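Read through the structure below, which is laid out as structure tokens, and then see the notes.
For this view, one protein chain was removed and the others were kept in their places.
Then we have chain A:
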Amino acid sequence: MIDVHRAIEQAARDSYGRLIAFLAVRRGDVAAFEDALSDAFVSALETWPLTGVPNKPEAWLLTAARRRLIDGDRRARVRADAAPALLALAEEAQQAVSSGFEFPDERLQMLFLCAHPSIDPAIHTPLMLQTVLGIDAARIASAFLVKPSAMGQRLSRAKAKIRGERLTFEMPGADELPQRLDPVLEAIYAAYGSGWDDAAGADPRRNGLTEEAICLARLLARSLPEEPEPHGLLALLLHCEARRAARRDRSGEYVPLSEQDPALWSRPLIEEAEQHLRLAAQAGRIGRFQLEAAIQSAHAQRIQGFDTEWEAIALLYEGLVHLAPTIGTLVGRAAAVAEARGPEAGLALLEEIPTDSVKSYQPYWAVAAHFQSLANRLEEAREAYGLAIGLCADPAVKKFLIRQSRQLGEDWF
């Protein structure tokens, strides 16, 4: 049952992240050790499946990294003048590793640093994925549809800024925590991408980094157990992840949420999600991600054989619109209202959204097309399906939308 390879990779990522955090926090520099350590990380991924995860994984990685620094390996792109200081720091880390105590976990500080207000929000997520999980820039670039060399440059610039402006690695104080926590949550959520799926077949993006996003969300929730929103975010991601197997049928075709077979959903993931939602509720402070998770939790009730409570979902969206009136939220609310009170009620809400903001927003057109066709507004539905298909980046969803639009008649293009 346990995927050995995945467990090893997880162990390597955990140790890598802890080491980078330890070194970066003490030196005020994220990039200094990264090259030496990322080579050590790669050799860990090659070696550990054969030898097993070492007793002290951080010590293993550190030894491999130090060897490279001492050898002055020409391939190692470590700045020569930095090597002595790095070695001294490595010594300190080595002592921490061998002290017998658990190696300090300062990854939470790294999460806050990556989402620091002085760093461009667009690079928060890639920076987290690289420095905390050791994901390489090329993979991050593909997930974000960015030219790999451009992504590499943006990451280097952000790290140079951390070093140059001596951005603080300190944890924000209690009064500052809520504002500083928001961008951290946002960045982790962005790594998952839109987990949003619905009757109309909206565009699921950022495939391939979902496990990594969950990994970050777990880390955050574990590090700040008293804060409700990290639990809310984790619950949201786990609910979405629980449906992964049901989202495609055997021939790889897209299956919208309403047609998914709940028997294919992962019960353990749903239960874990519910547990975190309960933990979040204990704080008595509602937030955006708790509401998003509650919406997914309502959908998950189908696994118990209950019908979807659309009126309750619409109400949750109402709360969400007050907290975070994003285009995605507005479209989600309209879809829920259409399910609860009929297509015209939902379409009226869709029409309230300013046209300019949705012109190239695929989910808007997918949802509009679905409910226009239910409302028998066929001409508009054809138009909207056309745009939803033309804007769709996922071939399986595209095929699904083409099938849906075909049902409107043959003269549709």
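FYI, a contact is a pair of C-beta atoms (placed from the backbone, for glycine too) under 8 Å apart; a residue touches a chain by one contact, two chains touch by 3 or more; residues count from 1.
Note that in this section contacts and distances are computed from a predicted model.
Choosing from "Methionine ABC transporter ATP-binding protein", "Oxidoreductase", "YciI family protein" or "Putative secreted hydrolase", the protein name stored in UniProt for the chain missing from the display reads "YciI family protein". From the options A:Ile70, A:Ala88, A:Ala150 or A:Ala348, the residue with contact to the chain not on display is A:Ala150.
Contact residues of chain A toward the unshown chain are 145-147, 150, 359-360, 386-387, 389-393, 398, 402, 413.
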